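So, chain A:
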Amino acid sequence: MTPILEVRDIHTFIGQFHILEGVSVSVASGGITVLLGRNGAGKTTTLRSIMGLTPPTRGSIQFEGNPIQGKSTHAIAQMGIGYVPEHRAIFKGLTVRENLILAERKTGDYARKADFIFELFPDLKRLIELPGGNLSGGQQQMLAVARALVPDNRLLLIDEPSEGLAPVIIEQLIAAIQRLADQVSVLLVEQNFRVASKLAQSYVIIEEGHSRVNGAMNELVGDQSLIQRYLGVA
Partner candidate 1 sequence: MTDALLSARNLRKTFGGLVAVDEVSLDINSGSLHSIIGPNGAGKTTFFNLLTGRYRPSAGSVLYKGREITRLPVHQRAHLGIGRSFQITNLFPNLTVLENTRLAAQALGKDNFRLFRRAETFDVYTRQAYAALEMTGLREVVGLPANVLPHGGKRKLELAMILAADPELLLLDEPTAGMASEQVPELMQIIERIRTDGRKTIVMVEHNMNVVMGSSDRITVMHQGRVLAEGDPRQIAADKTVQAVYLGELYDLPKGESA
Partner candidate 2 sequence: MKTMQAPNQPTWRHWLRGNAFLFILLIGLILFPFIVGALTDSSPFGVPRGDRMIMRGESVRWQSVLIEVYILAILAMSYNLLFGFTGVISFGHALFFGVAGYVLGLMLEFTAIETGWALLLGALAGIAICGVLGLVVGLVTLRLKGVYFAIFTLAVAEMAFIFFGRWQLTRAEDGFAITELPLWLDPSQNRLNFYYVTLIAVVITFLFIRRLVNSPTGAVFKAIRENEDRAQSMGFNTLNYKLLSLTIAGMLAGAAGLLQVILNKKVGPELLGVSYTVDPLLMTIIGGIGTFSGPIIGAGGLHFLDVFLRDAELNLGGLVIDIANIWALLLGIIFILTVIVFPFGIIGTWQRWRARRKPPA
(Lines give C-alpha, C1' and ligand atoms only; values in the text may rest on other atoms or scores of the structure.)
Protein backbone atom coordinates (compact mmCIF):
# COMPACT_ATOMS: atom_id res chain seq x y z
CA MET A 1 0.00 0.00 0.00
CA THR A 2 1.33 3.46 -0.81
CA PRO A 3 1.98 5.64 2.20
CA ILE A 4 -0.19 8.74 2.63
CA LEU A 5 2.79 10.69 3.96
CA GLU A 6 6.40 10.14 3.00
CA VAL A 7 9.06 12.21 4.77
CA ARG A 8 12.54 11.65 3.36
CA ASP A 9 15.72 12.76 5.10
CA ILE A 10 14.63 16.21 6.23
CA HIS A 11 16.98 18.66 7.93
CA THR A 12 15.59 21.54 9.94
CA PHE A 13 17.27 24.49 11.60
CA ILE A 14 15.68 26.70 14.22
CA GLY A 15 17.83 29.79 14.27
CA GLN A 16 21.26 28.20 14.34
CA PHE A 17 20.12 25.05 16.10
CA HIS A 18 20.41 22.11 13.77
CA ILE A 19 17.41 20.27 15.20
CA LEU A 20 16.69 17.63 12.57
CA GLU A 21 19.73 16.04 10.97
CA GLY A 22 18.03 13.50 8.76
CA VAL A 23 14.56 12.29 9.66
CA SER A 24 12.57 9.92 7.47
CA VAL A 25 9.05 8.88 8.36
CA SER A 26 6.44 7.07 6.37
CA VAL A 27 2.78 6.95 7.41
CA ALA A 28 0.69 4.14 5.97
CA SER A 29 -2.68 5.08 4.59
CA GLY A 30 -5.33 4.30 7.19
CA GLY A 31 -2.94 3.54 10.00
CA ILE A 32 -1.48 5.12 13.10
CA THR A 33 2.26 5.68 13.19
CA VAL A 34 3.95 6.88 16.33
CA LEU A 35 7.16 8.87 16.70
CA LEU A 36 9.06 7.73 19.78
CA GLY A 37 12.16 9.14 21.40
CA ARG A 38 13.42 10.92 24.46
CA ASN A 39 12.77 14.56 25.32
CA GLY A 40 14.37 16.93 22.85
CA ALA A 41 15.03 14.25 20.23
CA GLY A 42 13.19 16.26 17.54
CA LYS A 43 9.72 14.67 17.47
CA THR A 44 7.77 17.91 17.78
CA THR A 45 10.03 19.61 15.27
CA THR A 46 9.31 16.79 12.82
CA LEU A 47 5.58 17.50 13.03
CA ARG A 48 6.17 21.25 12.77
CA SER A 49 8.41 20.72 9.75
CA ILE A 50 5.68 18.73 8.02
CA MET A 51 3.22 21.57 8.71
CA GLY A 52 5.67 24.14 7.35
CA LEU A 53 5.88 25.93 10.70
CA THR A 54 9.61 25.26 10.83
CA PRO A 55 10.31 24.58 7.17
CA PRO A 56 13.04 22.01 6.49
CA THR A 57 16.08 23.19 4.56
CA ARG A 58 16.76 19.81 2.96
CA GLY A 59 14.88 16.63 2.14
CA SER A 60 11.44 16.01 0.74
CA ILE A 61 7.94 15.58 2.10
CA GLN A 62 5.18 14.09 0.01
CA PHE A 63 1.54 13.99 0.95
CA GLU A 64 -0.59 11.68 -1.20
CA GLY A 65 2.18 11.77 -3.75
CA ASN A 66 2.38 15.57 -3.96
CA PRO A 67 5.43 17.42 -2.66
CA ILE A 68 4.51 19.83 0.14
CA GLN A 69 7.85 21.08 1.42
CA GLY A 70 8.29 24.78 0.80
CA LYS A 71 4.57 25.47 0.77
CA SER A 72 3.10 27.85 3.29
CA THR A 73 1.46 26.42 6.38
CA HIS A 74 -2.09 27.28 5.42
CA ALA A 75 -1.66 25.73 2.01
CA ILE A 76 -0.33 22.52 3.57
CA ALA A 77 -3.28 22.40 5.96
CA GLN A 78 -5.70 22.97 3.11
CA MET A 79 -4.41 19.90 1.32
CA GLY A 80 -6.04 17.84 4.07
CA ILE A 81 -3.71 17.74 7.05
CA GLY A 82 -4.95 18.49 10.56
CA TYR A 83 -2.55 19.52 13.29
CA VAL A 84 -3.10 19.01 17.01
CA PRO A 85 -0.10 20.70 18.65
CA GLU A 86 1.30 19.93 22.08
CA HIS A 87 -0.05 21.89 25.02
CA ARG A 88 -3.45 21.97 23.25
CA ALA A 89 -3.18 25.28 21.45
CA ILE A 90 -6.89 25.98 21.50
CA PHE A 91 -8.13 29.57 21.48
CA LYS A 92 -8.95 30.37 25.07
CA GLY A 93 -10.93 33.52 24.33
CA LEU A 94 -13.14 31.80 21.76
CA THR A 95 -16.06 29.56 22.71
CA VAL A 96 -15.96 25.87 21.93
CA ARG A 97 -18.29 26.45 19.01
CA GLU A 98 -16.13 29.28 17.66
CA ASN A 99 -13.05 27.11 17.98
CA LEU A 100 -14.77 24.50 15.85
CA ILE A 101 -16.19 26.96 13.31
CA LEU A 102 -12.76 28.50 12.90
CA ALA A 103 -11.48 25.16 11.65
CA GLU A 104 -14.02 25.04 8.81
CA ARG A 105 -12.48 24.96 5.39
CA LYS A 106 -15.83 25.08 3.62
CA THR A 107 -18.93 26.62 5.06
CA GLY A 108 -21.01 23.88 6.62
CA ASP A 109 -18.09 21.63 7.59
CA TYR A 110 -18.96 22.06 11.22
CA ALA A 111 -22.67 21.34 10.77
CA ARG A 112 -21.83 18.24 8.75
CA LYS A 113 -19.35 16.85 11.27
CA ALA A 114 -21.03 17.95 14.51
CA ASP A 115 -22.78 14.64 15.15
CA PHE A 116 -19.62 12.61 14.65
CA ILE A 117 -17.60 14.95 16.87
CA PHE A 118 -20.12 14.98 19.71
CA GLU A 119 -20.42 11.23 19.53
CA LEU A 120 -16.67 10.97 20.01
CA PHE A 121 -16.53 13.69 22.68
CA PRO A 122 -19.95 14.00 24.31
CA ASP A 123 -18.57 16.51 26.85
CA LEU A 124 -18.03 19.14 24.18
CA LYS A 125 -21.71 19.33 23.31
CA ARG A 126 -22.51 20.37 26.84
CA LEU A 127 -19.71 22.99 26.88
CA ILE A 128 -20.39 24.37 23.43
CA GLU A 129 -20.93 28.00 24.47
CA LEU A 130 -18.13 28.18 27.06
CA PRO A 131 -14.85 29.97 26.35
CA GLY A 132 -12.07 27.48 25.66
CA GLY A 133 -10.09 28.84 28.58
CA ASN A 134 -12.74 27.62 31.02
CA LEU A 135 -12.33 23.99 29.97
CA SER A 136 -10.30 21.47 31.95
CA GLY A 137 -7.06 20.12 30.50
CA GLY A 138 -8.69 16.95 29.22
CA GLN A 139 -11.60 18.83 27.67
CA GLN A 140 -9.17 21.21 25.97
CA GLN A 141 -7.29 18.27 24.52
CA MET A 142 -10.52 16.82 23.20
CA LEU A 143 -11.43 20.15 21.67
CA ALA A 144 -8.02 20.31 20.03
CA VAL A 145 -8.56 16.89 18.45
CA ALA A 146 -12.18 17.69 17.57
CA ARG A 147 -11.05 20.86 15.84
CA ALA A 148 -8.85 18.84 13.51
CA LEU A 149 -11.85 16.70 12.61
CA VAL A 150 -14.06 19.54 11.37
CA PRO A 151 -12.68 19.73 7.83
CA ASP A 152 -12.21 16.62 5.70
CA ASN A 153 -8.66 15.93 6.78
CA ARG A 154 -7.05 12.74 5.61
CA LEU A 155 -4.06 12.93 7.91
CA LEU A 156 -3.81 14.11 11.51
CA LEU A 157 -0.58 15.10 13.23
CA ILE A 158 -1.14 14.73 16.97
CA ASP A 159 1.54 15.87 19.42
CA GLU A 160 1.62 14.34 22.93
CA PRO A 161 -2.12 14.06 23.48
CA SER A 162 -1.74 12.31 26.85
CA GLU A 163 0.64 14.81 28.43
CA GLY A 164 -0.52 16.02 31.80
CA LEU A 165 -3.84 14.17 31.70
CA ALA A 166 -5.32 11.85 34.31
CA PRO A 167 -5.36 8.10 33.44
CA VAL A 168 -9.16 7.97 33.04
CA ILE A 169 -9.10 10.81 30.56
CA ILE A 170 -6.22 9.18 28.70
CA GLU A 171 -8.33 6.03 28.30
CA GLN A 172 -11.17 8.08 26.80
CA LEU A 173 -8.78 9.79 24.46
CA ILE A 174 -7.24 6.49 23.35
CA ALA A 175 -10.70 5.19 22.57
CA ALA A 176 -11.55 8.30 20.58
CA ILE A 177 -8.33 8.25 18.56
CA GLN A 178 -8.79 4.54 17.83
CA ARG A 179 -12.26 5.27 16.51
CA LEU A 180 -11.29 8.15 14.31
CA ALA A 181 -8.45 6.13 12.84
CA ASP A 182 -11.09 4.36 10.76
CA GLN A 183 -11.47 7.55 8.80
CA VAL A 184 -8.07 9.24 8.82
CA SER A 185 -4.44 8.30 9.03
CA VAL A 186 -2.55 9.52 12.09
CA LEU A 187 1.03 10.49 12.83
CA LEU A 188 1.33 10.59 16.59
CA VAL A 189 4.02 11.81 18.96
CA GLU A 190 3.69 10.09 22.30
CA GLN A 191 6.01 9.87 25.27
CA ASN A 192 3.86 7.40 27.15
CA PHE A 193 4.86 4.01 25.79
CA ARG A 194 1.70 2.30 26.96
CA VAL A 195 -0.47 4.76 25.09
CA ALA A 196 1.74 4.49 22.04
CA SER A 197 1.71 0.71 22.05
CA LYS A 198 -2.06 0.60 22.34
CA LEU A 199 -2.68 3.01 19.50
CA ALA A 200 -0.04 2.59 16.84
CA GLN A 201 0.56 -0.13 14.30
CA SER A 202 4.00 1.12 13.40
CA TYR A 203 6.70 3.25 14.99
CA VAL A 204 9.70 5.40 14.17
CA ILE A 205 12.31 6.12 16.83
CA ILE A 206 14.02 9.49 16.68
CA GLU A 207 17.22 10.16 18.53
CA GLU A 208 19.27 13.36 18.48
CA GLY A 209 17.62 14.59 15.31
CA HIS A 210 18.00 11.34 13.38
CA SER A 211 15.36 8.72 12.70
CA ARG A 212 17.08 5.54 13.89
CA VAL A 213 14.74 2.57 13.71
CA ASN A 214 11.27 1.85 12.42
CA GLY A 215 9.01 -1.12 12.13
CA ALA A 216 5.81 -2.68 13.38
CA MET A 217 4.69 -1.77 16.87
CA ASN A 218 4.05 -5.35 18.00
CA GLU A 219 7.66 -6.23 17.22
CA LEU A 220 8.96 -3.33 19.27
CA VAL A 221 6.83 -4.29 22.28
CA GLY A 222 8.63 -7.61 22.43
CA ASP A 223 12.11 -6.17 21.95
CA GLN A 224 13.30 -5.12 25.39
CA SER A 225 16.84 -4.33 24.28
CA LEU A 226 15.61 -1.89 21.63
CA ILE A 227 13.33 -0.18 24.13
CA GLN A 228 16.13 0.08 26.66
CA ARG A 229 18.57 1.39 24.09
CA TYR A 230 16.46 4.25 22.80
CA LEU A 231 13.76 4.93 25.31
CA GLY A 232 14.81 3.54 28.67
CA VAL A 233 17.16 4.83 31.30
CA ALA A 234 20.92 4.38 30.83
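Operating definition for what follows: contacts are C-beta pairs under 8 Å (C-beta built on N, C-alpha and C of every residue); 3 or more make two chains touch, one makes a residue touch a chain; residues count from 1.
How were these picked? Simply put, all candidates are chains of the complex that A comes from, given by their letters.
This structure is a prediction, so every number in the text was calculated from the model and none was measured.
Of the candidates listed (1 or 2), only one touches chain A in this complex, namely 1.
Across the complex, chain A meets candidate 1 through its residues 16-19, 21, 38-40, 160, 163-164, 167, 170, 191-197, 208, 222, 224, 227, 231-234.
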